[in-house]
Structure formats: C-alpha cells, structure tokens
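Take a look at the structure below.
Of the protein chains in this complex, one is absent; all others appear in place.
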Amino acid sequence: MTADAAALDILLAVLLVFLVWRLLTLSDLFKATILFIVFGLLLSLAWVRLRAPDVALAEAAIGSGVTGALVLDALRRLGAHGAVDEARPLRLNLARLSGGLLVACLGAILLWSVLSLPAGWRGLSAEAMAAMPHSGVTNPVTASLLNFRSHDTLLEIAVLMLAVLGVWTLDAEPKPSAEPAGPILDLLVRILLPLMVVVAGYLLWAGGHAPGGAFQGAAVLAAGGILLHLARPFYLGNHVIIRLVIGFGFAVFLAIGVMLVVGGGRFLEFPSRHAGTLILVVEAAATISIALILLALFVGNVREGAGRDAP
Amino acid sequence: MAVLDWLSMALVGAGTLFFIAGSIGLLRLPDVMTRLHALTKADNVGLGLIVLGLSLQTSGPMEVVRLLLVWALALLTSSCACYLVAHATLQARRETGHDS
Amino acid sequence: MTTAAWMEALLAAPLAGAVIALISGRRAAALVGVVTAFATAAASIALAFAVSRSGVLRYAVGGWGRPLGIDLYVDGLAAVMVAITGVVGACISVCAAGYFAPKPTHADLPSDKHDRAWLYWPLWLMLWGGMNALYLSADLFNIYVTQELIGLSGIGLIALAGGSAISAALRYLLLALAGSLLYIVGVELLYAGYATLDLQQLRDRIDANPSTFAAAALMTAGLLAKSALFPLHFWLPPAHGHAPVPVSAALSALVIKTGFYLVVRLWLHVLPGLAWAHLATLLGVLGAAAVFWGGVQALMQERLKMMVAYSTVAQVGYLFMLFPVASVPEALPGALLLAASHAAAKAALFMCAGSVLAVYGHDRIRSINGIGTRMPLTAVAFALSGISLIGLPPSGGFAGKWLLISAAFAAGAWWWAAIIVLGGLLSAVYLLRALAFAFLEPPIAGFGRAPWGMEATSLVLAFIAVGLNFAARPLSELLNAGAG
Amino acid sequence: MTTPIVYASAGVAMLCIALFGFLTARHVLRRILALNIVGSGVFMMLVALAARPDPPDPIPHALVMTGIVVGVCVTALALALLRRMFADEGSARLPEDREFG
Partner (left out) sequence: MTGAWIPLAAVGTPLLTGIVIFLLADWRVALRTALNLSGAFVKLVLVAVMLRGVANGYDYSVRVAIVPGLDIVLITDALALLFLTLSAGLWALTTIYAVGYLENAPHRSRFFGFFSLCIVATTGIALAGNLFTLFVFYEILTLVTYPLVIHRGTREALAAGRVYLRYTLAGGAVLLFAVAWSHALAGPHDFVAGGYLRELGTDQRLSLTLLFGALIAGFGVKAALFPLHGWLPAAMVAPAPVSALLHAVAVVKAGAFAIIRVVYDVFGVEFAEALGVLGPLAVLSAFTILYGSLRALAQDELKKRLAYSTVSQVSYIVLGVAVLGPLSTIGALVHLVNQGLMKITLFLSAGNLAETLGVHHVHEMNGVGRRMPLTMAAFTIGALGMIGVPPTAGFVTKIYLGTGAAEAGQWWVIVILAASSLLNACYFLPILYSAWFQPQTAPWPHEHGTGFDAKATLLVPVLFSAAFALGVGLFADTPVSPLEWAKLISQREFGYAR
C-alpha cells in the first residue's frame, strides 16, 4: 500500500461521506440530485479502487447514469414548487433523537464487526476459482452472476420486468410540451448513437473474459435511447412488440433453464461443455430486454393527449 | 529518470495547471455564461495536455489510440453540453425576463 | 413424478405464466392467468404430498451445490406454506377472473382503469412465483431477491386501483425497501462472519457473538416491517383497504405470511443455538399489542374493507405469539394451522366486502341491512370465515388456537393463553357486530350485481377455513415428515 | 489502515447518515435518494469485504450487481408513484407528513 494510494482512498472515502451528508441536508432538491449523480460517479471510482471493475461499470452506467436521469426527469415533473423541500432546521424532538441513537449504535456494531474481521478472511474466492474452469467463462463475476447464482439473476430480470409493469399500471401522464432541442443535439446524437451501440455490443461480448456483461451493455444501450429521446421525443405504448421485447430476455433465460431440466439436468444447470455459448445467448437476450426496460422506465407512461391534468 | 519521463511529467503538470485555472474560473466568475466559457476551454486543453503526457508512458500504439479517442469524445460532449446549457439559460432568461 | 419434478414445475409455472400473460396482453391474459393458477395450485398440493411421502428434498439449482451456488430446501414447513399459497391463490385467481372481467360491474375499480386491468395477471403470477421461490429457497440473498419480487409486484397491484391507493403503495414501497435494506445488512454481517449464504450451513457454523446477534436482530426488524407486526403496521390498512379486492385478499392472506415464515425459519431452524428467550418474549408482547390494537381499530372502522384490513393487523399478532411458546412441539403446527385458516378466512372476508361493494356501491357497515336475504351466499361466507377468525369451535381457527393455548399451558406460561382467548373475544365483537347488520330488517335494496366468481369463491374459501378443523393431524404429520 | 477497512468504514458512515436521513426526511424524493445511498453503503461494505482475499471474492460482486439493478427498478417505480401522487394530491409528501396551512 503505497502511501499516496492510501491518501487517495482516505480522501475519496471522506469526500463520499461528506457528499452524502451535504446531499441529505440541502433544501434545494435540484442541487441534491446533482450531488447524488456526482456521488454515484465517485462511488464507481471507489469500486475500481476495491478491485471490482464490473461493479464500477454497473454503478457508473446504472447506479448514477440511469438513476440520475430518472430522478432529474421526476424533478422536472414535480416543477418548481415540488422540487423544493423547505427542510426546517432539524430540531431534535424525541422521535429524531431515538432514531439517531438507534442508528448510531447500529453504526457502532457494524464498525466493530468490520474491524474485528480476521485479516486472513478468505470468503468463497477459493471455491469460486476452483469452479471457474467448468463455468464456461473466465470472468469470475460473470460466472457467478450467470452460472453459480443464475437463479438470482433470473429473478432479478423478473424484477426489472415488474418495474415496467408497475409504471404501466399508473395513469398515463400528459405529453410534456418540449419543443425540439435544436440542431446541435441532433448532431451529437447522430455521432454518439452508433458509437454507443458498438460499445454496448463490445461490453456484452467482453463480459465473458473481462469486466462487462449484459447489465453494463444494456445500460449503455439504454443511455443511447435516452439521448435519442431527449433529442427527438418518442413514446413507447404497451402494444405487443414492446411487450414481446420486454419479456424476451426473461423468457429465453427461463426457457433455457426448463430445457435443461427436460434434458435431464437440474434447473439452470449449464453443461460445462457449452456453458459459454449458453451464457452468451442468455446475456444477448437479456441485454436487449433490459435496454428497452430501462428506456421504458425513463420514457414512462406517456400517451398522446392522455391524462387529466397538466403539471 | 529518462527524458521521456521528464517530458510527460511537464506535460501532465501543465495540464493540471489548466484544470486548476478552469476550476478557479468556475468559482470566481459572476454568472453562468462566463463560467461556461472558463470551464469548457480550460478543461479541454488541460485534458489534451494530460493525454499527450500519458501517451508517452503507454506500452503500445493501441493505448495511444484509445487515449486519443477518449480525448475526442470528451471534446465533443463538453462542447455540445456547453451549447445546451447556454441555450437553456437563454431560454429561461427570455421566459422569466431577468438575469438568472 | 418425484418431489424434485413437482418442485421444478412449481417454480417454473407461475413465472412462465406471467411472461406469457405479459406478452399475450389484453386478449388472453385472464385465460393464461387462470390456467397457470390451477396448474400451480395442483403442483403445490402434489409437492406437499410428495414431501410427506419421501421427506426433505435438497436441490442445487445450477448444479453447483451449497456455498457457491443456490440451494432449494423443501421441508414440511415450506411444503405447508406452499400448499396454503396454492389453494388460496387458485381461489383468488378465479375471483379475479370475475372481478377484472371486461364489462365493469363494480364501483371499486374506476372505469378508466379498464384498459389496464389485464396488467393484474402478469403482476399476480409474478407475485405468486415470488412467494413460491421464497418458500423453497435456502439461500439468504436469494430470499432477498424473492422479497423484492413480491414487494414490487404487490406495489404494482395496489397501484392498479389508482386514487388514494397510490400514496398507500408509495408508503408500502418505502417501508418494504427500508426493511429489505436492513435485511441485507444482516446478510452482509452473516456472510462476513461465516462465509456462506446457505441456511443449513449457517445453522452448523453459528456461534453466539455480538455481530451474529446484531445480524439476526436487523434481519428480524426488516422482516417485521414486511409482515406488519404492531409498531410497523401503519402501512397495511391503507394499502390493503384501498387496493382492488383480489389484490387485498392476496396481500392480507398470503404476502403477510412470507415475513412471518422467514422469522420462523430464522429463529426456529437457523439460529436456535442463540439464547433468544428475551427476543421471543418481545415478539410475543408485540404480538399481543397487535392483537389488541388491531382489534380496537377494527371496531372503530366504518367501512367493511378497512375493518377487515385492521383485523389482519390483529391476526398477525396471533401468529407472532408462537415464539414465546416455540419450545413446545405442538406450537408450530398450531401457528401454521392458524396461518392457513386465517389465509382462507381473510381472503373470503375481502371477497365478501367486494361483493357488498359491487351490489350496494359502498361498504359502510351501518347500512348493509339485510344482506342475508339479498346476498345469501355472501352472508354465509362472511359468517363462516368470521367464525374461523374468531376461533369458535367448528373451525380451523379454533384448532390452531387450541394448539397454541395448550402449548402455552405446556410451556407453563398461562398468560399467553389468556391473551389469545381475550383476543378471540375482541375479534368476536367487531366481526359479529358487522354480521348482525346482515339480519337487520328491512333489507336495503342493492342495485348492482356481484361478479360471478366472487361470491362462489368466497363461499369455497369460507368452507376451507372451517374445514381446516380436521387438518391438524395431517399437518403435524407433514411437519414431522419434513423435519428430516 | 488497508483499503478495504477504509472503504468499509466509509460504507458504514454513509449507511448510518442515510438511514437517519431516511427516518427524518419528509419529502419523498429525498427519502428515495436516502434509501439509494443506504443501499450503496451496504454494497460498499460487501465489496470491501470481497476485496480482502487475493483474487477478490466474486460472490459479493455478483450480489452487489444484482442489488444495484434491483435498486434501479425500485427507484424507478418509486419515482413514477411519486409523480402520480404529486399530480393527484398536489404534495410530494406522504399523507401523514403533510401539514396544512
């Protein structure tokens, strides 16, 4: 641990904690959102320092990128009045005091458990490395995501689909009266969009042996879609094509799992010979679906002339 | 310390200098337009110098291409962003009629 | 068909049905939904029989085995919960088929919601799939993901009703999210301590140190928020009260039980080693408080659905009174029997409230005079499920309460028995108060007509709730067979 | 003070501040941001834990990835509900937190 690296870590850690405190006490929620996005980017920097590149990519693309865009979009809908939370100075009444006390002792216990952890803590890295040869991929994170703990990922894609369904159950919002943002953004979109599609494809392909994978690729693709939506607003209904693509990733994953059972193995048990190809198929299907899901979440439930009230 | 190392050290130092100038500009200058001016100009040049400095340290030509690609992308997006922010503020001024 | 085959079918069927329903959209979503519902119900009952025949099943998903991969563990407890979810879920699906029928027959779901009514089916099947996955899973983090699956689909279902259900859904979301995060902190502590996420491996490696205690306490707190035990119950009445009828039936009867099941699994199967007597008493006290608080609130309600929602808060209290007497062997079958008959009876009560709402356009308790003559099926269903909730003799609720009371005596703690008995009395007051209005003359003429499925299903569920009286013996055999 | 311990304690600090923020905040958007940060805090503790062994343990990484994606879904739904509630009831707070006048 060279001295300056330690200094960087400590600086980053302190900066993160300061950002969190500042974020939660600002009265203007627009500034809070900007700080939240900065917090997300610095957090992905922290994941890089903790030797977790896959997580860093996911955090940057999804954690701060997509979430940041969603929050900003929500903020726009809340309008000037809704965006300000006249945070009265936190006077200490009993409830806040007891809450604070509770959280403090929780923090103490967590800190104690972090510090008292034996230095030689191995976790499951030995078992994971031992199982890597017949997991079909060389990137351990993709292996554990799509092979060791594939059940989790299957349900996770289901959760993504549920988010879209949840948004669709709400009343349609009126179309915001945004006039096109001008030629410069069109230029940017024309240049960036193809680049983003290529990068997404690369991330998907690289997932097998290097940091990357379905979620990161999908997030980049979704970012491209959001950019296009900003330049030239388009709206996704819920007619059959959209539903098909949204359900496609989960259906493929589930179908493969069930076929493996029919073929004599256990649910989601990839035979080590062609686990690699199966994982790639699943990841490809998942990328497309997740990209459209994230885009649908951003575009939200808007329909021409629908909705009873303008914000 | 080979000549290359000294050269890249100098280039990266100059780059950071530009960044610092940009940041000071951001803090000191009065309104949005001038701040935009400071930010985009200083940071782009700073980034260029750092990229040049780093490219001397890289192991092979592919690294250099990748660095230049990063620089090009940064140039493109920051200029567009600067235009959009300026456009938005002008619009806001036209609607509210007072300096924001 | 071996146990494993039934379990795979049970896991895959609702999820597959949900995706097909999503893709098929408005036209065939209801048909797909009902077909999947009956398939899943059949699979869950077959699984229960398979477990009682061939004992416990450990199933490694993906073939990797315990610490690395995710294991599913089907013992008696899981089989019982899956069977309850199966049977009550099938009835709820039939009721929903009638409720969300194309032509609007009820004031409960505003007419402009009708083009989105088909969304009920993918959400409901996902909820059901999530519950099955939760009961079968033996991996701490996998249970977290299934909880999120259940939470999210539940919120989507509540939001279907629109209007005041939106803020209720938002409050439920925030609380469920906070609960899950507390749960995850607990999981992180356990993983740091014992480097495994599997429940059974944890049980062998647990030793009593502060971080394990903290982890268990945090996870329990998270789960209590999900199962709406007394201090954390405030989200339940508005959420269950304003949701559409089949949704509030599903939430009150089934989703609440997942939190309770997990606390039972945590404290009775994974951490019996820890000295948790004080926590058990705390849970019992909270349960008692829930029983009386829920009962008093239910008594003061003007609307039928809100009263039934508050009675859920009370009935959850009964379930948590299992813990102080958990050392006695017959306490668990009693609590499970209580959970089963509460599930059936509560779903039936919500459907009755739905029928009343459909016929009279409102469900104010004071003005449903003479529904005995106007809607005989609903009146009988309301009476029978009321009897089961109160715990009067010929009902499943009574058998469950009887086991809990005799367990309390066997554990030498007679005061728990007294609380259960008094709680039953309190629930008798508010349930029979509402029932009495059914006999009042002259009957008020209702103008609408209840959806065809709702009255019949509520009667079937009411008979199940009463019929469970004879289920005590097979249930305890299933639990012992699954003890494994 | 090795890197994992620095970041783990930062994670704990973030978690506590954000949890307190969630409990005391009344504006729902702020509570959503706070819950996101609580999630990030837990994930930081997990990844810091994973960074201890030499080839970093991939399981917590997979857990955190899943957690981030689930976090996005829940946040997206929460924001949609918030927008609908604000449009219907005119306030960005839950009914019990609204003080009138």
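By letter and in written order, the chains are A, B, C and D; residue numbering begins at 1 in each of them.
As a working rule, contacts are C-beta pairs under 8 Å (C-beta built on N, C-alpha and C of every residue); 3 or more make two chains touch, one makes a residue touch a chain.
Since we're looking at a predicted model, the values are computed, not measured.
Seen in the complete assembly, the chain not on display touches C.
Checked against the full complex, the candidates C:Leu197, C:Ala417 or C:Ala434 give a single residue touching the omitted chain, namely C:Ala417. Only one residue from C:Ala60, C:Leu282, C:Val296 or C:Leu440 touches the chain missing from this view: C:Leu440. In the full complex, the hidden chain is touched by chain C at residues 330, 370, 372-373, 387, 392-394, 399, 401-403, 405-406, 408-410, 414, 417-418, 421-422, 424-425, 428, 432-433, 436, 439-441, 469-470, 472-473, 476.
Keep in mind that, in the parts below, only the chains that are shown with their structure count from here on.
More C-beta pairs touch across one of A-B and A-C than the other; that pair is A-C.
Inter-chain centre distance (chain A to chain C, centres taken as mean C-alpha positions): 31 Å.
Centre-to-centre spacing of chain A and chain D amounts to 12 Å, using the average Cα coordinate of each chain. Annotation for chain D: residues 15, 32, 45, 49, 59-60, 63, 66, 70, 73-74, 77, 81-82, 84 touch two or more other chains. For chain A, residues touching at least two other chains, in rising order: 106, 110, 114, 117, 121-124, 128, 144, 148-149, 152, 156, 159, 162-163, 166, 170-171. Annotation, chain-chain contacts: A-B, A-C, A-D, C-D (touch as defined at the top). For chain A in complex with chain D, the touching residues are 1, 5-6, 9-10, 13-14, 16-17, 20-21, 23-24, 29, 32-33, 36, 39, 43, 46-47, 49-52, 54-55, 58-59, 62-63, 66-67, 70-71, 73-75, 77-78, 82, 85, 87, 90, 96, 99-100, 103-104, 106-107, 110-111, 114-115, 117, 119, 121-126, 128-129, 140-141, 143-145, 148-149, 152-153, 156, 159-160, 162-163, 166-167, 170-171, 173, 215, 294, 297-298, 300-301, 307, 309, 311.
Every residue of chain A that touches chain B in the complex is listed here, in rising order: 181-182, 184-185, 187-188, 191-192, 195. Every residue of chain C that touches chain A in the complex is listed here, in rising order: 4, 8, 11-12, 15-16, 18-19, 22-23, 25, 59-64, 67-70, 112, 116, 119, 122-123, 126, 129-130, 133, 137, 139, 141-142, 145-146, 148-149, 152-153, 155-157, 159-160, 162, 166, 185, 189, 191-193, 195-196, 210-211, 214, 218.
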